[in-house]
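In this view, the complex is presented without one of its protein chains, the others remaining in place.
Every chain is named by a letter (A, B and C) in the order it is written, and numbering of its residues begins at 1.
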Amino acid sequence: MHDGILDVGVVGLGRLGKRHAENLAFRVPGAKLVAACSPSAEERAWAEGALGRPKVYADYPSLLAHPGLDAVFLVTPNTVHPEQIVAGLKAGKHVFCEKPLSLELDECLAVEAEAKRHPKLKVMIGYVRRFDASYQDAQARIARGDIGRPFLVRSQTCDMNDPSGFFVRFAPKSGGIFLDMSVHDIDLARWLLGSPAPRRVFSVGTIAVHAGLAECGDVDNGVAICEFAGGAMATIYASRTMAHGHETATEIVGTAGRIVVGRDGRANEVEVADAHGIRTMTVPTFWERFEPAFLRETIHFVDCVRHDRPPGLTLHDATEATRIAIALRDSLVGRRAVDL
Amino acid sequence: MHDGILDVGVVGLGRLGKRHAENLAFRVPGAKLVAACSPSAEERAWAEGALGRPKVYADYPSLLAHPGLDAVFLVTPNTVHPEQIVAGLKAGKHVFCEKPLSLELDECLAVEAEAKRHPKLKVMIGYVRRFDASYQDAQARIARGDIGRPFLVRSQTCDMNDPSGFFVRFAPKSGGIFLDMSVHDIDLARWLLGSPAPRRVFSVGTIAVHAGLAECGDVDNGVAICEFAGGAMATIYASRTMAHGHETATEIVGTAGRIVVGRDGRANEVEVADAHGIRTMTVPTFWERFEPAFLRETIHFVDCVRHDRPPGLTLHDATEATRIAIALRDSLVGRRAVDL
Amino acid sequence: MHDGILDVGVVGLGRLGKRHAENLAFRVPGAKLVAACSPSAEERAWAEGALGRPKVYADYPSLLAHPGLDAVFLVTPNTVHPEQIVAGLKAGKHVFCEKPLSLELDECLAVEAEAKRHPKLKVMIGYVRRFDASYQDAQARIARGDIGRPFLVRSQTCDMNDPSGFFVRFAPKSGGIFLDMSVHDIDLARWLLGSPAPRRVFSVGTIAVHAGLAECGDVDNGVAICEFAGGAMATIYASRTMAHGHETATEIVGTAGRIVVGRDGRANEVEVADAHGIRTMTVPTFWERFEPAFLRETIHFVDCVRHDRPPGLTLHDATEATRIAIALRDSLVGRRAVDL
Partner (left out) sequence: MHDGILDVGVVGLGRLGKRHAENLAFRVPGAKLVAACSPSAEERAWAEGALGRPKVYADYPSLLAHPGLDAVFLVTPNTVHPEQIVAGLKAGKHVFCEKPLSLELDECLAVEAEAKRHPKLKVMIGYVRRFDASYQDAQARIARGDIGRPFLVRSQTCDMNDPSGFFVRFAPKSGGIFLDMSVHDIDLARWLLGSPAPRRVFSVGTIAVHAGLAECGDVDNGVAICEFAGGAMATIYASRTMAHGHETATEIVGTAGRIVVGRDGRANEVEVADAHGIRTMTVPTFWERFEPAFLRETIHFVDCVRHDRPPGLTLHDATEATRIAIALRDSLVGRRAVDL
């Protein structure tokens, strides 16, 4: 870190990786995108043209060896997250990694253990919703007592249906609907409720549209309850089959009021009245909803590294979200309540 | 009036007349529908079967001669309102008459003069919105100072388009869009602003859809401004060509807040999310929006008669609404501001 | 039943009983309120003055003996419903009974058995939401396929908090939050999903405000999941501690769309913008929300009796709602999933 500017490398240049790369290249004060890596020649060619000329590598070890590199952003398949985080730490780099930390609890714990060995390095998993302006406003209101004591979170992550069922192909590696989608809601619930310990979960799911999911035991719609210590509760809904768009919404109920974040996922400020009724349009994907939050998240992480401050969420937060999501999957498969 | 029960006769059994008759027959405490009249044999046959057996007449004078009749409800064409009110008063009956009082100012004043000669008889023109629960809530909030001093009303009456243009045929007798539709908004503006004196108006209109209106100098969409004494203002919008339904809405702006009544005219509590977006449906006509208000209005009038209390709105209120609406029509035709 | 007019007696003149009585006395075509009974002298005195002079009795057997009585409306404490229904049937009366049928499954089944012995008598339990115009609109849309195949219902019944905790006193006899409140949501879920068989439930609850509930094992906020045969699911939320009003809302998710009924429970068409933001008010109790539905429900039942048609919901529907609600209570107490 020379002159306080962080030299960053992006690992993975898929759809989301490209966006992180562009943010780091052009929009994050105090960061410089100096390196990028991808196994895809096409993606590397894109990186050379579109990102202000970082050094481009074909593999992660080469990128880690980039001279003067301070930090890596891992935007890679879920399954390699743990080993890549550990490798980054061992190479002395700060690590930002897209969620989830891992689909396996022991891997989460192993990463936590490794991170403890590098107390000067920052590690953060990208639970992007914590950096959304509306969720932050809600959290601030709760923290200052506006709704009394919060005791219930009802949260949903609902994706617009892809009639091609493209995602079914990736289902076997996704960890299932709760690990893939609901970890976000679980993390929000923990954050908004003050990080209570989970006690017991129950989940149910159904295949509403994509019969192909049956093969790997997954569902395209699932609901769940999580009971926490101290009387707090969360209910969760995950869907891959919405007709009208992507809708991430969260309701927090307290003893003196209620807050809802993101109801109806409006695409913009336009309302149309015609023969179909009075209607608003919904964002098609999470990206349109959370684009500014991805940038805020990156700015936050870079700031934490530059000023040696702890990031807003810890590896343990990520482990806990994974732990609860695994229990939800176990409940779905085992058709019973699961204790934690 | 025996045992405090009011014997009522309904005059006119068209669409709205039928509804008033049903209310009076079955839903108004303290009233008894004893008579009805219509020049239409079909409507008289309906009345005999559907209203609990009132005496049915073919003309107004015969109905007025019904023994023991206390009050008449006039739901007849606009043009006969003044003479029928006067005849009712001269026969010693309380008179409820659908709006408007008249399309001519001198007739309004003549009716007012006649009413003064019968101080024991109640006369009320049916400005039904004053009896809508939401408008009454708004008025109560304003009256207790919730929005400070109210100084601007923005009000609209927008009908769903009838592609057949059926109404064009009746346009010549309607008095034009402002006298036919906007009198409601004018009356609301006066009521909500504390009945200030009108000073100056300006209006503009256009034929958006129904070319046939050109013949009688009318328009299917009109906008207007009314300036009142003391700095209060109103803007008005009237339309006969809405695509999505009937929408009556009124905004009242005060020095400490703003109230909106009826925005979007929701048909019910249902919201649909599908490929068209997230949408609500709108009431098709004023009837679905104001059905309960028509009943409340009738109950109010019957109560006023039974307990000898002045009705919530006076003949003078009706005259003022007509006077302003006539000025709006003059402005539309004369293409200039009109002083009052 | 003379001239096709149904002679009805109301049993129970508490808050809701009074309202049923007024509806029957003045607003239900084809019905005549001829009798009413209450153990309370005060309520009997009210009935004599306010209901158009029905015959008033101090006990149910006397009312049942009223000459020519066709039907009874039971608006009495939950615990006496089964015996009173049976007594009514045995006396040859049609029976409308406020929900729930019973808090005990065997009693439900016993009533069903008795009813089968009187095939000419109509019996209906008052699940009033099925008669709400918005719920009926939603159901009609679903029935005609607007949202594809419905597979998930998310429903809530949330009451405004009563800081006095008055209801805590009645908690021991209420059957608990799920039997007292969520039966409505369960019935809606069954209706909107096409009456699938329940398979498994899970519930969790907490005492957010009213510590006194602990004594009888009840909670003031509860959430639940119900899994049905064929892949349908329901989630339920019941609360007695809302800060802003009563909010009954239901979401139905299908393969081609989603419908929400009653979100935010708006009291009327008024929106206020001031220093608190832009806001709408919420109905204080279920009554303001469902007042017209109570009338429609009564009109429906009277019509069914008069024209010998089966009511829109059967005793078996009521039994099923009770059966599921009991399982929810068992799950809450037993802290485990319960199979049905």
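We take it that contacts are C-beta pairs under 8 Å (C-beta built on N, C-alpha and C of every residue); 3 or more make two chains touch, one makes a residue touch a chain.
In this text the structure is predicted, and so the values were computed from the model without any measurement.
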item: Touching the absent chain when the full complex is considered, from B:23, B:84, B:157 or B:221; value: B:221
item: Option touching the unshown chain, where B:154, B:279, B:306 or B:329 are the choices; value: B:154
item: Residue in contact with the excluded chain [from C:154, C:244, C:258 or C:296]; value: C:244
item: Contact set of chain C toward the excluded chain (per top definition); value: 242-244, 264, 272-282
item: Touching residues (missing chain, whole complex) on chain A; value: 26-27, 29, 132-134, 137-138, 141, 146-147, 256-263, 266, 268-275
item: Footprint left on chain B by the chain that the document does not show; value: 147-149, 151-152, 154, 200, 202-209, 221, 223-225, 227, 231-233, 235, 237, 239, 241-244, 253, 255-258, 335-337
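Just so we're on the same page, only the chains that are shown with their structure count from here on.
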item: Averaged-CA centre spacing for the pair chain B and chain A, given as whole angstrom; value: 57
item: Approximate Å spacing (C-alpha centroids) for the pair chain B, chain C; value: 38
item: Residues of chain C whose C-beta touches two or more other chains; value: 147, 256-258
